Every structure is written in structure tokens, then in C-alpha cells.
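Note that one protein chain is taken out, while the other chains of the complex remain in position.
Which chain is which? They are A and B, in the order written, and residues in each are numbered from 1.
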Amino acid sequence: MGTCRVSVVFWQILVDGFAVSSLYALGAMGFALIFGVSGVLNLSHGALMVVAVVAAWAAGNDLHDDPYTGALIGIGAGFVATMITYFVIVGPLQRTQKIREEEKEIFILTGTLLWGIMIQEFIAYLYTNNAKTVAPIVNGVMSIVGVRTPKNELFTAIVCWLVIGGLWLLVNRTRAGKAVLAASMNPRGVTLLGIELSRIYIAIWAIYGLLVGVAGVLLGMFLGVSSYSVGPLTASAFSIVVLGGLGSVSGALIAAYVVGYLETITAYLISPAYRTIPALLLLIVVMYLRPRGFLGRR
Amino acid sequence: MRLSSTIRILLVGLVVVALASFLPFAVSGYVLGLLTIAYYFGVFAMAWDLLFGFAGEVNFGPTFLIGTGAYTAGILDNLYQPPIWLCVVAGTLAAVAGGVILALPALRVRGPYFGLTTLVAVLMLQNYVVVDASLTGGEIGLTVPDVITISDAKNYELALWFMAFSAAILFSLSRSPVGLILQASGQDAVQAGALGFNVTKHKLFAFIVSALFSGLAGALMVFYLGSASVGTFIDITVGVQIIIAAVLGGRRTILGGVLGAVFIIAMAEALRPIGDLANFVVFTMALVVVLLFPSGFFGLLTRTKEGG
Partner (left out) sequence: MRESKTRAPIFAGLLASAAFIALSAPGYAEDTFKIGVIAEVQAVAGSSIPQAAQLAADEINAAGGVNGKKIEIVTYDNHSSAAESVRAFQRAVNEDHVNAVIASYISEVVLALEPWAGRLKTVMITPGAASDVITQNIAKDYDNLKYTFHGYLTSTSLADSTCAAAKDLLVGQLHMKSAVVMSEDAAWTTPLDTEYLKCLPNAGLNILDHIRFSPDTTDFTPIFNKIEGEKPDVMITGISHVGVQPTVQWKQQEVPIPMLGISSQATNSSFWNDTNGATEGVLYQAVSGPDVAVTPKTLPFVKAFKAKFGNFPSYCGYTSYDEVYYLADAFKRAGSGDSDKLVTALEATDYVGTIGRIQFKAKGDPNPHALKVGPDTITGLMLQWQDGKQTNLWPAKVANGKLKFPKFIKVGAAN
């Protein structure tokens, strides 16, 4: 009896942790990419994801669209919001002459932080701050190694990995991707090769926008968000990226799974009330012992 | 030259404060209440500016220091009801201890890494307050049995002169040789060290001073509001408002923080008629200032070129 129960919990943790972690990974991926290539920490990250969720939810509820159209509208909204972030806030701050170079990082942090809060306020104004969920594309449950799992959870994990795989191919197997990779290593060198840095930035923000849209819509189908989630979503992406090593996309991938499983294990074995605490402690320990994270470049 | 300009600005400030101290004769208790909060926020913003503008530390966690001071004072009063000043002192000391704890990673890691450490510190404190509800009142908040006074005018004068006192000390400090060394080590720690300055010692000092004023203001504010809650003292959005106040007022000016804080509170009030959108408009204005006038109000007012 006892061992049976233990093994059930083990498989439950393995299955549930995987879906949550995949979602964390996809959410943090774009954030890591943007930092790696242009050194920008986008503190409106969580707000952009919430835009995608709320747009998909509103499309389903107000316009009575089917789930596929709703999801597309959500991804589109996340993409547009991300591009606005770049063209209105980050881009101008990167180019301005009024601020000294070494202070630009601070201004981008403050600017994106403000932008995120503006989005949060505006969504609360339009749709109240109650949580919203997106109607899932696949319904029903199935059994995976004896664990009753919603098909939507499996769908989430599969889509996350397809997108992550697609990103990997794009960066490693295409010319444009290689230019981006080069830009992240040596921006000046790329400029010398005759590739305009600003075009690379736009390309990378466009990819980021799509990632944010997909991750947001999946999150909305799987867990749901409210306008309050803006801060925690940004903080979670930030923590995962720092844990993995700023600028390292594969580090962020590993960190997402470490955090996802740590949280799931805590929730199952200790108490759901302490879910986030061990991950925060781990973060502090890593910052003290190995500040550059798991795979950070130094 | 620099010394005399410092003294002149302080004198001008004193005149403004002296004039402001007559406001209780001119405006209603409600406006005084608003300004009281704005002055405490002004101190938060100035203390933050010392760390950020001068020591170059991106501190997303001003509320870690404020919350530590506020909650220590509030819990002490709630448990034993000692004289209020004792609670305030205890809160301040706890905040200073918090400042030292925060400084340790800052001496090891830089930039965004340190920013994240401070963010985590706030989240940990918030988790602690919510989990240990029997002591802290949890998410409902802590009601303290004592307040300093319920007179609007007295609360206002206390906040005003406390703010003036803090401003004088922080501003003088920023213009002193210590401030210059901080600025140098904030911009290039290696070079500052090579010039023979003890960067570690100076940074630690900046953290202690910033924590001292944050904690003191937090503790005083508890005894003004009569309650402490996560949403008032610890939540990240409170920290964001402090940062916005400092940046709006003008970084590396110290005094700008007070202007920024008064502006934010006044705007939120003036925009009350438009209801739900008021905060949205205030944040939008802040963003416009950040994008178009990065040197802030103080920079606009003094019309001096940033970093000139």
C-alpha cells in the first residue's frame, strides 16, 4: 500500500512538473534571447504575456471566436505589444543621445517597468483584475503511466518543445539565425560584416514577440492569469534566466526545469503554501556561490 | 565653489521648508495628510537615490529596508507597547541590519544580478510576513495600538521636518568627498580602487545610510497610518513608485526625490475625477519623462546639463 502511494506521487510529480517546467522554459526563452543579443532586461515581460492571455480570452468571450481563432488573436496581440515595447520604449532609449551609455541599462529597466505597470492598469481598467483563462483547444483527460492527465497539459508540453526546437533550428541552421548568434557574441563584429545591427534587433524582437504570444496563450489555457500576474511572471522569467546564466539560452532551459520541478516537489511533498520558497532560496545560494548561474558566460 | 553651492542650495531648501511649515494655516487637513505621505515617500526616494544615483547599485528592493523597519516597529508596539520612540529606534536598527545583509551580495555581484537579489529579498520578506501571520498579521495587515498623534497638522510638521532633516544630511553627504568617491566607484569600481579608495567600505557605508533613513521613515509612517500591511510597505509596486519618484525628480540629485514624490501624490489626487484610469495616466506621464527628459524635474528646473 505504502510503496504504491509513493510511486503514484513520484509519477504525478514527474508528469505535472514536466508540463509546468516546459511552460516556464518557453516563457523565459525569449527573455534570455533578448538579453543575450541586445543586453536588454525587459521588465514588461510578464505584462506582454498577460496581454496575449487577455486578448485570447476576450476574443473567445466577447467575439465568440472558436479556440483556434482566439489563440491566434492572443498570439497576435502579444506580438504587437512586444513590437510596441521595442519601437516606443527600448529602441528610442538605446539610440538617445541624452543619456550616457553606461546609464542606458538603468533607463531601459525603469522604462520597461513603467510600461508593464501601464499595461497592468489598463487591463484591470478594461476587464477588472479577476483571473482569466483561455478555452483550451484540446479537452478531456488521458492516462500517462497511471496518472490521469488533462490532454491540454500534454498539448502544452508538446507545443512548447516544438517552438523551442524551431528556435534552435532557426538560430543554428539558418543564415539569419547565425547572424543573430554572432551579434550576441560580438555586436561590433557583425556591423563590420555589413549587417545592420538595428535590423537584427528588430528580427530578434519579432521572434521574442511570437514566443511571448505563444507562451502567454498556453499559460492562459493551462493555468490562467490575472492583471496581478504581471509582476510574478516577470520575476519568474528573470529568476530562471539568472539561475541559468544571463544570456545563455540553454542555461535558461535547464533552470526552467530545475525551478519547475523544485516547485512541484515542494507543493506535493511539503505544502502547496510554500511552493515558491525553495526556488527563491536556491536562487540566493546560486547568486552567492556562482553568480554567473549554471551556464553563464563570463 | 562646490561647498558654497551646497550651502546655498541648502539655504534655499530651508526657506522652502520654512514656508511649507505654514501650510497648516492655509490648507485642509486632507491636503496635509496627502503631503505627509508624500514627504515620507520623498525620504524613501532620496535614500534610494543615494544607493542608485551615487553608489550605482540597482536596488529593486527599497521596500525590503522600509518593510523591515516598519514591521519591526509595528510588531514591537503590538506585543509590548513600549514608548513609540523605542519602537522607531528598534525599527531603524533592524533596517540597518537589513541594509548590511543586502550589501553583502552587492559587494560580490553587479548590475542586473544585484537587482535580482534585491527583488528576491523583497519576495522573501513578503512570504515571511504572509506565512508568519500570528506575529505579523499576515496578508490582513498589522494594526498598531498607538499612533504618534491624530492631529493632521502635527503629523504634517513631523513629516516635513523629518524630511528636511533627512534631505539636508543625504544631500550634504552626496556633495561631500564621500559622495564623490561613491560616484566614482559606482561608475568604475576598479579604477576607483586603483586610485586608492576603499570601495567596499564606502559602499557598505552607503547601504547603511540608505537603510537608516528608509527604516526610520518606514517606522514613523507606521505610527502615522496606525497600521502596517504588505500592500503599503513591502509590495513591489510600492518599490516601483519610489523608483519612479526618484527618477522623475532627477537621479543623482537627492532632492529631486521629494519633488517626484509630491508630484506623484498630487497627480494621483488631481486625476481622481477620471477614476480608474488615474494611475494609468500617472505612469504614462512618468514614462514620457523617462523617455524625453531623462534628467528629471530637478534637471529641468536647474537647467544644467546632465553630467556636465
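Things worth noting here:
The criterion applied here is as follows: a contact is a pair of C-beta atoms (placed from the backbone, for glycine too) under 8 Å apart; a residue touches a chain by one contact, two chains touch by 3 or more.
On a predicted model such as this, the values are computed, not experimentally measured, just so you know.
Residue in contact with the omitted chain (choice from A:Thr112, A:Asn152 or A:Ser248): A:Asn152.
Residues of chain A in touch with the missing chain: 5, 8-9, 12, 16, 20, 60-61, 124-125, 128-136, 139-141, 148-150, 152-153, 223-226, 229, 232, 263-264, 267-268, 271-276. In the full complex, chain B touches the omitted chain through residues 5, 8-9, 12-13, 15-16, 19-20, 23, 26-31, 33-35, 37, 130-131, 133, 137-141, 143, 147, 150, 152, 225-227, 229, 231-232, 259, 262-263, 266, 269-270, 272, 275-276, 278-279, 297, 301-304.
The rule is short, and it goes like this: only the chains that are shown with their structure count from here on.
A straight line joining the Cα centres of chain A and chain B is 32 Å long. Only residues 41, 89, 92-93, 96, 98-100, 102, 105-107, 109-111, 113-115, 117-118, 121-122, 124-125, 231, 235, 238-239, 242, 246, 273-274, 276-277, 280, 283-284, 287-288, 291 of chain A touch chain B when the two sit together in their complex. Within the complex, the chain B residues that touch chain A are 52, 58, 105, 108-109, 111-113, 115-117, 119-120, 123-124, 127, 131, 187, 236-237, 240, 243-244, 247, 276-277, 279-280, 283-284, 286-287, 290-291, 294-295, 306-307.
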